[in-house]
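Okay, so here's the structure we're looking at.
Selected chains from the complex are presented in situ; the others are not included.
Letters A and B mark the chains in the order given here, with residues in each chain numbered from 1 onward.
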Amino acid sequence: MHNLVARLFPICRSITGPGVRETLRILQEFIPIQIHEVPTGTPVFDWTVPREWSIRDAFIADSSGRRLVDFQRNNLHVFGYSTPIDRRMSLSELDEHLFSLPAQPDAIPYVTSYYKERWGFCLTHRQRLELKPDTYHVFIDSKLADGSLTYAECVFPGTTDQEIFLSTYICHPSMANNELSGPVVTTFIAKWIELIPRYYTYRVIFVPETIGSITYLSRHLDHLKKHVIAGFNISCVGDDRAFSCVSSRYGNTLADRIARHALRFISPNYITHSFLDRGSDERQYCSPGVDLPIVGLCRSKYGTYPEYHTSLDNLELVTPTGLAGGYEMVRCCLEALEGNFHYKVNCLGEPCLGKRGLYPTLSRKGSADTVKTMMDFLAYADGTNDLVSIAELIGVSVWELFPIVTQMKASGLISEFEV
Amino acid sequence: MHNLVARLFPICRSITGPGVRETLRILQEFIPIQIHEVPTGTPVFDWTVPREWSIRDAFIADSSGRRLVDFQRNNLHVFGYSTPIDRRMSLSELDEHLFSLPAQPDAIPYVTSYYKERWGFCLTHRQRLELKPDTYHVFIDSKLADGSLTYAECVFPGTTDQEIFLSTYICHPSMANNELSGPVVTTFIAKWIELIPRYYTYRVIFVPETIGSITYLSRHLDHLKKHVIAGFNISCVGDDRAFSCVSSRYGNTLADRIARHALRFISPNYITHSFLDRGSDERQYCSPGVDLPIVGLCRSKYGTYPEYHTSLDNLELVTPTGLAGGYEMVRCCLEALEGNFHYKVNCLGEPCLGKRGLYPTLSRKGSADTVKTMMDFLAYADGTNDLVSIAELIGVSVWELFPIVTQMKASGLISEFEV
């Protein structure tokens, strides 16, 4: 996964334009996504699809012609959606269009101006301090024109038309945790989904954040409300620090229960962020009237780590093990969902495990625990609890229960059903 | 308000009689209350309106004729509802009719005997210790005769006939926190209610405690049960110490939610007393079968401060700032109620605040917080929550939300409705 992050890293993405398309074309090498274009000006809920932005080059050169700030070196140097300019100006005039972070003097900040037309450059604070009074050549070769918004989706049909929904975003330029970890982990998760036997149908989308999810919802809301039983917004899943989730509006959906159960299994110290700390597309999916059962999954959540939205969110912050942990977190949530049926024991009173050969034949260390877990599972297999509920009632994980469920089903001791 | 407390202070009130009438006549100078008389003997629920008590003079004089204990100096000196007497007796005979507080030797206690006929004097423990064997002239010129129970009410109509109910009591002689702070704050609140645009209809009553509220309920219960959405019993609201409320029977009415929200805003250290600590007319309003959504509002609650029910509950204990705080507490509860509608955002997904000019135009300190509060408000404006619930869900007060609600309503972004 880290290689794919590295390959996508240099591309200058924005909420529309060629960077998104190039990114999605590369992901198409891995998974069968379909790419959709929505024309500029299309009304999408309370918004309108914006004009498409593209940029070829940009720099600030001093009077000697030396490029001091150069888009070719780092695409964060130019404001996202910056208007074009080709002028000479004094330092004091230029200075009003510069943005840097005094507290992080080696970081180039990430700034966009999607909804107000202006131009600007981001640079490290060290670079800024070195600028001397001079006549600067300021050049941005960008274009804001009618075009379209690009997103991609793929659907993996299952036995049922009930859906599990995954969403991630592809609109940030060269930053690794926010955001390339999201689409890359999601791509590899989609490859895994393709291979497994599926009870549920899976819908995976790659959209620009906010305007992309709003666009997608405006086209598919009825379908999603009817079919989606749980979903996850996958963002910032590539560093080696926290495991966390962002709760849905009331924190009480199936997705919330699954995420908390899976994250406790992965890392008992995981963090549950309130919906008040939302910030990615769960904002749209959990908005009033949309009301989808969707939870955000993150390692270090956007806004909580110092490198966030700067050039320091790079290929060192995101690591192979960090990405593997993010992948594991998502996979565990999906596994827990796939096995989350209701169970009912088929006999009255305690079942006779002995006559079915369900007692461990050799008494080894741990075998008593297995019998205890088995009996506890059966005690709460009363048809009112799904597997995650049973697991939480008896203090184990669903992964400890899966082999027991398989044995019990095979022996005819329990019935499995959906609610 | 302190001036009015001072003016009412000397009047000798009891649960019936001229003291109540004089008090209500003075309040009539401020607000349009109607005074009602209910004849002695009228059955009121499990009780009967008692005979009316009046007193002109009372004293204990020594054999030299010197008045040692004198009703003219402090009306607490005589038991409330004391029977008349005019006899000479020894100290030992007298002593059985004296009541003082050894632990508070400078306080005259407040004692009544409404439902058992007897006579008695209260005095400071210092006074009592000075009494020497002598023949004392004991004189009480009181009368217990058929008459009536007096109460007053005023109704301020609103847009709806749903009512907010305020009750306070006017049956204690010269004591300031319990009770004059109650009727005085309520009088000024009624003056304020008169001036404001009212969605709700307000009913404000001034009754003798217990028998008065029982009498009022016995005449108006059906109306109150049909119309009252929330109410407050206002008592002991004039000192500078605590802010507190007395919960309804199960602590789960709209009045409870409003009181807790308003008190947390006024004073984060406010005290919520359980219904088990009730003691004023919430006893009646929240009794089984009556079941009105009414909460007690107090500063230092009756029974919790050392001066309670003694002559030390005076014009020094109750202060202008204490009364202002009591007034503020009640006003905040009413403001919170008046604005407590349900809200539903009118678009799907996050609204585009920019196109409506709802983003702060200047980025000042705090403006990001306002946007955050605005977005959080909209996120929970899903029609299922009233404003107080939204405020508590997102961790702000309704006073922070009122201007946002006004803006959002003006922009058409939200619908307001009652449930």
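What we mean here is this: contacts are C-beta pairs under 8 Å (C-beta built on N, C-alpha and C of every residue); 3 or more make two chains touch, one makes a residue touch a chain.
Predicted, not measured: the structure shown is a model, and the values here were computed from it.
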Checklist entry - Full complex copy number, with 2 in place? => result 3
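The criterion applied here is as follows: only the chains that are shown with their structure count from here on.
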Checklist entry - Any idea what the CA-fit rotation angle from subunit A to subunit B is, to the nearest 5 degrees? => result 120
Next on the checklist: Help me check something: in the complex, which residues belonging to subunit B touch subunit A?
Outcome noted: 344-345, 347-352, 354, 376, 378-383, 394-395
Item to check | Contacting residues of subunit A [partner subunit B, same complex] | outcome: 45-47, 115-116, 210, 213-214, 217-218, 221, 249, 275-276, 278, 283-284, 286-291
